[in-house]
Every structure is written in C-alpha cells, then in structure tokens.
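Next up is a structure, given as structure tokens.
One protein chain is absent from this view; the other protein chains keep their places.
Lettered A, B, C, D, E, F and G in written order, each chain numbered from 1.
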Amino acid sequence: MTEKRFMAGNEAIAEAAIQAGCRFYFGYPITPQNEICEYMSMRLPEVGGTFLQAESEVAAIYMTFGAAGTGARVMTSSSSPGISLMQEGISYIAAAELPCVIVNMMRGGPGLGGIHPSQADYFQATKGGGHGDYHLLVLAPHTAQEAVNLTMLAFDLADKYRNPVMVLGDGNMGQMMEPVEFPPPAKTEFSKKEWNLDGARNRPRHLIKTLYLDPPVLEKRNLAIAHKLGEAVKNEVRFESFMVDDADVVIGAYGTVARIAKTAIKLLRENGVKAGLLRPISLYPFPYQQFAKVAESGKKILVVEMSLGQMFQDVQLAVCGKTKVNFYSRVGGVVPGYDEIVREVEKTAKESG
Amino acid sequence: MTEKRFMAGNEAIAEAAIQAGCRFYFGYPITPQNEICEYMSMRLPEVGGTFLQAESEVAAIYMTFGAAGTGARVMTSSSSPGISLMQEGISYIAAAELPCVIVNMMRGGPGLGGIHPSQADYFQATKGGGHGDYHLLVLAPHTAQEAVNLTMLAFDLADKYRNPVMVLGDGNMGQMMEPVEFPPPAKTEFSKKEWNLDGARNRPRHLIKTLYLDPPVLEKRNLAIAHKLGEAVKNEVRFESFMVDDADVVIGAYGTVARIAKTAIKLLRENGVKAGLLRPISLYPFPYQQFAKVAESGKKILVVEMSLGQMFQDVQLAVCGKTKVNFYSRVGGVVPGYDEIVREVEKTAKESG
Amino acid sequence: MEKGKVKGIYEDVIMAGFGGQGLMFIGKLLAYSAMKEGKHVTWIPSYGPEMRGGTANCTVVVSDEEIGSPLIPRPRAVIVMNNPSIEAFEPKLQSDGLLLANSSFVTRSATRKDVQATFIPANEIASRVGNEKAANMVMLGAYVACTNIVSKESINKGLEELFGAKREFLEANMLAFEEGMKFVQEKCLKTK
Amino acid sequence: MEKGKVKGIYEDVIMAGFGGQGLMFIGKLLAYSAMKEGKHVTWIPSYGPEMRGGTANCTVVVSDEEIGSPLIPRPRAVIVMNNPSIEAFEPKLQSDGLLLANSSFVTRSATRKDVQATFIPANEIASRVGNEKAANMVMLGAYVACTNIVSKESINKGLEELFGAKREFLEANMLAFEEGMKFVQEKCLKTK
Amino acid sequence: MEVVYERPKSLFPVATHYCPGCGHGIIHRLVAEVIDELEIREKTVAVAPVGCAVLLYNYLDVDCYEAAHGRAPAIATGCKRVHPDLVVFTYQGDGDFAAIGTAEAIHVAARGEKITTVFVNNAIYGMTAGQMAPTTLIGQKSTTTPAGRKPETAGFPIRMCEIVATLPGAAYVARVSVSSPKNVVQAKKAIRKAFETQMRGLGYSLVEVLSQCPTNWHMTPFESVKWVDEKMALYYPLGEFKVPKEE
Amino acid sequence: MEVVYERPKSLFPVATHYCPGCGHGIIHRLVAEVIDELEIREKTVAVAPVGCAVLLYNYLDVDCYEAAHGRAPAIATGCKRVHPDLVVFTYQGDGDFAAIGTAEAIHVAARGEKITTVFVNNAIYGMTAGQMAPTTLIGQKSTTTPAGRKPETAGFPIRMCEIVATLPGAAYVARVSVSSPKNVVQAKKAIRKAFETQMRGLGYSLVEVLSQCPTNWHMTPFESVKWVDEKMALYYPLGEFKVPKEE
Amino acid sequence: MTGKIVINEDFCKGCALCVNACPQKLLKTAKHVSKTSYHPAEFVDAEGKCTGCGLCALICPDVAIQVFRDRKAGGEKK
Partner (left out) sequence: MTGKIVINEDFCKGCALCVNACPQKLLKTAKHVSKTSYHPAEFVDAEGKCTGCGLCALICPDVAIQVFRDRKAGGEKK
C-alpha cells in the first residue's frame, strides 16, 4: 500500500482521476469544487496532461465531449448551477455513447442558492436532467478514500459502458480533509477503441453523431442504449449494508448524510436502539432489491436526505408499500447532525409499525 | 362562444397566450415548435406586445426571467435540447418565485435525436431537470382545444403560485391542426404585485434574488417554496377519467398518446374488452390518488408512453404494488398506433391478475 | 379506423406525394371545409427538416364525434401522387379501402386486389381545365366524390376563405375539383 | 461525540476565530499529526465566499476507529480566539467539555459552569517567545496538553512536513506550542 | 482530352440533401478540394454544426463529430487538445456560430486554438426554415421578422470577422463568397490559407463565406447569388481581415 | 464649513463586504452618485452579477435583480422591453461579462438594447477566490494559472470594449479605471455619459472599469492600484472607444 | 474543340447556376425531368465552343460537372 496522504475530498478526486489515467480536464470555477480545477491546473501539466479553464460550463461539457470522442480519459466538474448548464451536453454525451466522468459537488439550490452542502440534485443526476431517455451512472462516495476509489472506478465504468459517469458529492465531501491512499497507478495507455476519432488513417472514417431523423432508427438507438444500461443495472449496483442484519430501524442515506448516520447508529445502539444503515453507493443503478429485502424483513425504514425527498422516492419505489418509510431532511445547506438522526430513529422505532 | 378557428397546436398555444394577456415572448427557433415563435413574431406587434428572438435558449429563459420580474405575463417555448439549456434558468425562476409559462414541444432525444414526437422529457419536466428542490407545475394537453385552455390556465396558475408553469406537448401536438375556440378574452391589465420591479417610485425598493448564503435562511426559503407547492398539490391535480368506471383494464397515458388510446378504447369495447383511460392533465401535481383508487378497485393498469418508462414510475409510486402495472412504449419519435394499444390492452386483459 | 366499426360519420385519409404537389393544402382544405360543416376534424402533416425532393404526407380525419387518434395506421383511403407514395401507403390501406392515385406521376398499377383503386390522370385533367398546378384539386374532387364526406359547396367556400380574393385562381381550382368529381363519378362506384 | 459513550481513543474539537488567526492551520496540523500516528482523522472547515473579517472555524475529529460524522453538533472541546467565537461555540460544548479561550481577544469569561474553561493569553505568550503570529500554536499546545490526543513529537514532525524548511520559523512555532502546553499543565487539570 | 476538373476524393460520391443552388454544396466541395490538395484526409477531423449542414459527414470522408448547436468550437478544442497533430475544423452556420455559439466562437479565437472555422453566413436559419439569423440584413424578411428586420426591435446584423479579427489569438480571418466562379476561386484560396495557418501552428483561423439560401430567401438560385453580391457583400465586405506574417 | 462631499443618497449607509481597497466599493459609489445627480433613483433598475458584486443590492437603494452568472444582460433586456422608460443597468465582473456571459454581452450590444453595463475588469475571479479570468494578463498568476497565464494553453486576454465598439448597436463605449482620484473622476464622467446615452435612447452603453483586487492579486491596496496603472492599463488602454454624435 | 463537360444527372438539381456562369452559353435547363425529379442542366456544344474553362464546375453546388480539356490547348491542370 502507498503512503497515506492528508487531502481534501476535492483534491482527492482530482488526484484519483490522474491516477486513473485522466489527462484532460475542462472546467469552470464554482464553489465548492474550485479545488478540483485548481489541483488539476497544477498537476496535469506535471504528467503531460492538459488543463483548460473553459469560458463556461456549457463549453466545458462540450470540450469534454470533444476529448471523450478521441477515446482519451477526460473529466469535468462543477457544482449545482453549473451542472444544470451542462444538461444539454450531458444528454448529447450519453446519446453519443462517449465515456467521461462528471463530478457534481452539490450545493444548496435552487437558483444561486448557497454554497453549502446539499443533495437536492439527486433527481437531476439519477433520472436525467437533460432531455430524452438516458441515464448517467451515478456514484456517491461518503469518505475521501471512497471518493478516490469511486472516481477511479468511474473511469472504468465509463469505458465499459461507453456512458458518462457522475461522481456525486457535496460541499462537505469536497472541503473535508482526510487521510487517503491511492491504489497502485492504473495503466495510463488505453487501447484504441473502434469508434474513436483520431484521423482516418488506414481505416474507414469514424463518426460520432446523435441525430437520427428516421424515428424507427432513433428508436433502435434508444433501445440499444437502454439495453446497455440494463446490463449496468444488473452488474453495477453497489451499496453498503451497515449493521442492518439485526436492526429494527434501517436508515437509508448516502454520501455525507450516511457517514453522519453511522455515528448516530453507534449512539443509538449504546442507547439500546438497534439501528442500521443501507447506503446506496451507486445511485444509478439504485439498490432497489436491497431496500425491498429490508422492507420484506419487516424492518422500518427512515430515509435521511439533504433534499426535500428525492432518493426517498426511489426507496418508496423499492419498498412498494411493504413497510413504512419515514423521511427526515435538512435542506438549503444545513447538514443534519447525528443528534437529529438519533432523535428521528428513536421516533421511528417507537411508532407502531 | 366565439367562432371556431382551424389552427395548428403551436399556433393555438401562441394565440391562447395572447388571449391570456401575454405580451412578451422570448424564444429561439427549434423544430417542432417554430410556429410558436413565428406566430408570436407576427401577432405580438399587433397587440402592442414584444417579440424578441433571443441569441440562444439560455438568453431566452433569462429574458423571460427579466420580464417576469416586472410582473408582466411572459412566455418562452422550445423543444427538448433547448429546454435542457434552460435548466439553470428554470431553477432560478422557480427559486425567485417568478410567474411565467414555458412550453416544451418534446422531440426525440437524447442528444440532437430527432424532430418527431416524444415524451421522454417527463422526468425533466416533473422531477426537476435543474438543480435544487423545486418543481414546475406541468400541464399536458391532448387536443388543440385543450392546449388553448391549459395555456390560458398556465398563466393564471403561474400568477397564483408565483411559480413557472410548463405546458408539455410534443411534435404531434404542435403540428396537428384542429378546430379551436377561444374563451372570451381575459383581462389584459394585471394588478401590480407587491414584489415586481418597475422602479422604486413612492415605495421601498423591490429585490428579486435567489442567493441565501446562510443555510438556515436558505432552508426557510426552500421550505416556503415547498409549502407553496404543497398547496398546488392539494388544489391543482387535474385528470380525465374516460370510461374507467366499468373498465377491467385502465390505460395510463397523457398527451398525444392519450388521445390515441381513446380510439383504441372504442375499438376494444367493440371487441368486448372493457378498457378505460386515466389521463393525467396535470403531470405535476400528479394524480397519484386517482391511480391508487384504480389500483385498489382491482383493475389492471397499462401505462403507454413515448418514453422508456418515466410517467410509469409515478404510476408505480401511486399504485404501490396494489395491482399489476404493465408498460408499453414506443420511442425515438415513433408514435404508438391505436392498433398497438389495442393489442397490448388485450394482452393485459388476458394476463392472470 | 376500421370500416364498419364506427357508427356515424367517420372518414380518414392519408394524402402523399412530392413536396410541391399541394397535398398539404388539399388536406387542410378538406378538414377546414368539414369543420365549417360542424364536423370534428384533424389534419396532421408528416414533418421534417427543410429538405427538398422528399415525399410529404398528411392525414385527415373527419367525424361527427370527438376524434381520438389523428394518426391512422390503417387508413380507409389514400391519395398518392408519386411512386414512393404508392409504395409506402398502398400496403397500409384497409381491406376495401380507397386508393386514389395520380396516374400522371404514379407509373405502376395497384398490387392489392382487396382495395378500390382508381387511377386519375390528374395533371392532364388539370392542364385541360387551365392550370396544371391544380392537379391536387382534381384528386380532392375524386376523393370527395367517392366519400361524400363534405359538400362541394363547403369546399368552394373553404377555398375562398383560405385563399382570399384571387378570383380566377379560385375558379381554376374549383373547376379542377369538379373535374375530379366527375372523373370518378363516371369511373368508380361510390363507396357510401 | 458524547464523552463516555465511545470506547477507545476519540476526541473532537472545534476551533474558531478571525480569518487570519491561523485556526485552520492548527486544525490541519493536529489532524495531520494524528494521522501520522496511525489514527483516523477528519478536518472540516466552515467555508464561505471570499469575504474578509468574518469568523472562520474548523472541526477536527481524531479516533482509533473509522470516523462517522466529521461534523460535531456538541463538541468535546472548543478553541475560541475571538468574542464571536465564544458566543457561538460555548453553548454547544458538551457538559464537562473543554473551553480553551485566547484571552488576548476574548474579553468575557465563561458563562457556563459545567465546562472546563481555561483562558490563555496566547498572543502575549507568543510575543514573549518571539512571534505573536504563533498564538494559534499556543492554543494548540494547550489543547494537546489537555487531551494528550497526539504527542508533542508528532506535532513537531507535522509542522516540519507541512511547513518545509524554514528552520527559525518552525522553532518559534514549536516554542509557542510548548508554552501553551506548559500554561495549561500549570493551570488546569488534565482531562484524561 | 484530359480531365481537368472532377469530384474531389474526400467527397463521397453521393447527392446532397441541399436545395438546388444552395451555397453549402459549393463550400463542401472547396473544403474537400483543400483537404485533397494538402493531403490531409487521414489527419483531418471535421466538426459538423446543427443547421442545414448537420449532415456534412454524409458528404465528407473524414473523421467527424456532429456537434450540438453552437458548440462545435468547444468540441474541436477538446479534440485538438488531445491530438495537436490533427487538422481540426468546424463548419458552422450563422445561427450556430454567431447566435447560440457566440461565446464559444469568441473564446476559441481568444484562446488562439489551432483550429479552423468555416463559417457559412447565409443571413437566415436555413434548417429550421427561415427564421431571422444574427446576420439577417436590416429590412430582410424572415419568418420571425415578417415585416423585415427592424433594428429597433431585432437589433443589428453582426459582423463576426470584424470581431474575431480584434482578438490576438486569431491568426487568419477572411470573408469570401461563392456567388460567382471568381468568388469561388477566392473562397478556396482563403480556406486553404486557413488550413495552412492551422498546420503552421499560428493560431485560430476563420473563413466567413457569404452563401446563398435560395429557399428561405424565396429567390431563384440566380437571384440569390445576385443578392449576395448586391446586398450582403455591402454590409459584409469581402476581404482578408487578418493574415499571418510570412516567415 | 460646508459639506462638499458625503455619501450619495442612493447608497445604503452600511459597510460593504468587500476587501480593504477593493475597487468595487469605489465603482458602487460612482454609480450611486450618477443616479443621484440624474435624479433617477426611482426609475432605475440594477441587475447584479454573480461575482464579488452579487450583493450589490445590499448597497444600492434601487429596484434590483440578482442575475445568474453571465445572464444579467438578458435579464436587463427582459425588464427594459417591458418598461422602456426605466433606466436599466447591469453591473458585471470579467468572468460574468467576458467568459460565461460572452454571448449575452455581445448580443445585448448587437441589439442596441437601451441599457447600460458597468463592467468591472479586475483580471481575476474575485468571488471564487482567484482563478484566471478571460482578462487575466499574460504571465499573471492565478489559482488556475499557478505558473502564470501562458497564451499557448490558456489563450490571450480579451478586450471587451474593442469588440463591443465594432457593433452598430453600441452607442457609447469607454474604458476607465479607479486607480487614482483623477481616474475616479474620469470614471464617473464615463458612467454618467453611459446612463445619459441610455436615457437619450441612443443604444447600448458600456463602461469598462479596470479595478483592483488586492486580495487575489496578493498585493496591498496601494500596490494594486499601481499595478492597474502600470500593467493593466497597458493592455487595456483607457479612453472612449465610441461616443454618440451630439444632437 | 478544346474542352467539354459531362453532367451527372444523378447529382444535378437544375439550379441553373452553371447556365448563367458559362461564358460560351453552352448550358441550358433541360425539358426533361431527371430521376430525382429536377430539370437538369444540359450541355449543348454543337460548334465545339467549350474551352474547358471550368467556370461551370466552379459554381456547381452539386459537384455534378466533370470538365475535360485538350492537353495542347489548355494550360496545366490546376
């Protein structure tokens, strides 16, 4: 194992990208993820890569499109309003089946909102904030180390499925410093793909497009993408089950909230309340079955989220009425304390099932 | 009643906006809704209004923001990729609580996709394709006449809730010509609001903003907006129940698909299959209770949609496992024929419940 | 919708041909005229980006009830004005459906035996009465004669309202329309 | 987390003061040094747009187990270096918690009786040993002396690694740190 | 007799979807000829716009991206930064380059990105069937300026060459037209110079081509080329606005 | 003795959130003085940017919008089209006006929209703590050009006045600075002219103000005003680029 | 006779720009309709006036014209 480094989440994600072979980064500053930009501007030239500050998030996502089209490993990052501006581009990248990694360090919204942590872009990330039938693969780390691991995984998944992958964090995740280790450097040469653009030398020319004026042809394309995502749904569900087995109340939470929930669970168990945590790591594909199993076993569920009830809907879809699902949230940049979660779990535990 | 006019859906929506007192339109051309732009460019000068072709959809939505901030009735329109570009602005308008009407005549996606009808922007419209916790009110007409009525209603709802309202149609809806009547002209003078900007003459200045750097304050704002939307959820659910009472199979469909379903239902009933239609007119708020009631009465449900399963999720949420929900879709600009719907309903009817 | 399955007044038709042949217009005219008679109508075009030389079509439904589907997978009638259109739409016709082809452009005959096919030299007829461009009106005349879905008078009025004043132009069009009616009244059996 | 509820090694602390007082730095130093001792650590700043004159704070957690919440609603210890900070964080302290205040800036005394308050004239002490800017290190010394959560040697090494070579600068800082330790060792009881 | 002119090799032998007389066809051909002459077919990447020329890749036998409306320069930038040795160009209409894509257009030039833009100014939105473009002339009718463009409400037409030429990152900037054989020859020279500027690594190069859209101008092809000469070229003077210093 | 200078009435009597020495404070004051002098407080609408001046409305006692980053000109357009009698201005930083908002900036001028822009060029992204701006000078360090801006990778700084002046819709275009009392006087004159241009209905008016950001330039306020004079004003020459013809 | 041209009717859309461009007036719009339903351009050079100057090809938007020239008569292939 390599030495531990003490890094902020934003820096850890940036370094992880580089370790994963990312040599191209296009982005536009926005709090609370500026450190990703800044780290990349410092580090990429050192490894022979290119950092380019785009004129806007719209330009950044299409520069990412352009670089992705060559088959290179490429990343962009932003925070909520900037990610909204990328929605058209994200839809295009998904439609063109180009691999790339997009980081959203969510902040309070809507509008300019605030700069503090939020999880209110869940729908946008998982259901598709852009137009048309597509999905991002979405990974939500809850520690800096996991941010490293998932960022590296994100590049592999992007290549595997030729689909954009989002790493979804929040202001907290980006600013917090923790020890992180980097797995041994991945290979940095990636085999030429059969579709990438680099000049039609000794081969028929390649074409990256998303327009299919004939509806039946477009329908086929849509279904092919859906099929591919279906594979991801089968293979790429990731979650953590934390003290769920004997739990009476299972907290559903991801990212920052999930790690706060872990503290709450320790405290609750000291108070004699058997609490556990089911933590989606992949938000798309969502661990529906795992939640369904929890529901079937008769445990109560409390979803805690920094939004007014977004992942909550996916949990409800999973649970399908089989158990009661309570909901607790703080929004607008307020992070729920473990004391609040303790209180809510206790309430849930006391409710008649 | 006024005389019937023979108009395309796009023109009908444009004229309805004018009848509703809309005097400002900002937009950018995109098929299949260009006729809205074009009609407005011709008609607005006639009624002393302003048509302005923006340099982009991003500019268009912020011009709309600007005009809405004065309290004027204002509209913009686009189709899928253009609406994606508006996501940041839509989030801002919702956050600033400004009333305006946004029309999306959906086309096949993702990416550039195609120009034929689609319903694949349902998630974007109803869940929030922009960042943060907000919702549009979303109305989905299924005839040109209904497009007129709902467009006029949209302006009233926008004012009532100080929230952007989306009229969600598709290429078909926009291009199809039908007879329409216009209800007697609404008033065209709107009382000054307590919040609008028109120069701080003899009053304290007004301010339209969305930034709240202090999380507890932003949280309060978020909750206030949520509360307001809660009122809309209570008051503004709209749906049509078509031959549902004695039906064995109820089709869930909206917009273009719903009217095709009506033909299918006629044919099915002639074949002795008791089919009905529950047609959401407001997609947000969604008629969850109405679907729940159908489910509870033991009827089977078939959702037919021009997407890979978007409204389908809302129906599942409503039904909550109480009955089986089947799904049939055509995508990429292909419109399901009534013959296909007949076939699918018959299949559903035969399935063991 | 399937013939026989619907009570009351109901007709649907798909009209197809080259971009400039005026099919969109006769579709609108038909729907408009029927609307003026108090009927429910829909008109829906195929649409695409501005590309020349393609084949365009539109679908008209006329009914005395509210119209469900404006799109007709299996039409009761088709009017085809070029070869690609007969290829595309003859197979879709219902059994016993009406196939009206402009034989000035359509160079093959009908392949199906279960449809009522009529070939009309619409351009020649239109030229004969003074304006080749009114071939579309010949076809509409033929269609109206076969279906009786709208009166000649309504078409006449509709033409005037949609076109405005150009008297001579109107006349040429009405003449063509009548020639189309006559042509089928002589050649084919009325279907209704 | 609540004292007594956690087994093993565990400490959390919030450090707060004006922007330029170096609180972010001592927080990082503490966490870094503890990390080097093999402990789990988190450091999290309050963050905001670049606006001068505000009060900044950070939270450090050190533990021998994986750390859940990096945010601490009711901290075990607070280091406050100005008046707004004592207002903000004294009420949040746990019962029996550690309040370390820089009396060079904090002009009021503790209001709570259930906490262990120590007032340290950190700027004076730092000036005395040669560098007023090292007042933050005095406070850190005091904290480390009270909690023993990390060794003096680790802090020393951490300082070197974070700062690099500037020898004299390091010395002034270590001196200040030691003075801070000494101050509390004389004045207050160790809590552990 | 010998063949003195035939279809360039980089152009697929297929009919285009353009309207009769449309300038796009000529411009496509010129680009293909330049690619052939410079022998760069195997190292050229084209970025197609959203506009009538969206199907550019159906005609040009090189690696191609289809961009989003206005974003071709950003995509080209992403590509060129990965492969500095490639010859990357964008082909864009006036809506694409001078309306929705204004920011990308200005900044690709400001950055001195080593790419080339062939900017087809036909003073109209062709693909969406005739709305006003940012380059529509004062008084010109379009479907969104049915009474003719009025500057009081719809503003003034925008001259992209003049703007881009102010930017230090732009190395070659020229405006040409394809309204006559003579102008076509000039146009080809400019396109060639633009590609050469890129290949010499001198910075960004832009060729604006005034191009006829007979369909949406509601003119015959011949009327439309006359209109280019008599109306458009008055407001959009032809010529070179910036040329690289010779080594 | 008589008061010869005091706080303008349109400025709320509150302390600002700006860093010591920041140019924004001076520019706010000048705008307020002009509003007072022209007696238009009750018919002025300000559109605040996203940038350090996002809280402009905490200081200026007029009707205000807070825009999204770069979109102030679009919002101002929407407002002005509804109320042509109001005096509408945008206040924007260099990231806001010359990066993300480039298209809106160019087109508000191209349209000749009767609004005014006060464009505060501090060659840096202030609010987000020091990243490169489109106007960052060659060689200037920022958090995203840690080794100084290199034109080969990060392109060249952009001169907005020069660009906007090429557009017929722009009626008044000037560049000023607030680096010395003398320059402050000039700056105020320009801002006043810009507002007057709008009130006379002549078209779009733009005043670019070179402004110090001591914090992100890592300078004392005094060093920073010297840097404006000695470095910035070389690349961004002060002066009037376009003035309306006198009636 | 120093030159001649061949028009590819599959490509020609009958825009007539070549007709206007030919200095020798050797081109006209045909009466017949091509497969693609345009009236294509027609090269009529009974007197062998075509110089192979290529102006028609230069202006042709549909790359429908191939130009031939007599080696001795014309210049280099350019």
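Couple of notes before you dig in:
One rule holds for everything that comes next: a residue touches a chain if its C-beta (ideal position, glycine included) is under 8 Å from a C-beta of that chain, and two chains touch if they have at least 3 such contacts.
Computed from a prediction, not measured in an experiment: that's the story for all the values here.
Among F:Gly23, F:Gly112, F:Pro134 or F:Gly155, only F:Gly23 touches the chain left out of the display.
Seen across the whole complex, the unshown chain contacts chain F at 1-8, 11, 15-16, 18-26, 29, 178, 180-181, 184-185, 214, 220-222, 225.
Keep this in mind: only the chains that are shown with their structure count from here on.
Same-residue interface: chain A and chain B share over half of the residue numbers found at their contact. Farthest chain from chain C, judged by C-alpha centroids: D. For this pair, chain C with chain G, the centres built from the Cα atoms lie 41 Å apart.
Inter-chain centre distance (chain A to chain B, centres taken as mean C-alpha positions): 29 Å. Residue positions of chain B touching 2 or more other chains: 31, 50, 52, 55-56, 58, 81, 88, 92, 111-112, 115-116, 209-211, 213.
Residues of chain G in contact with two or more other chains: 13, 36, 38.
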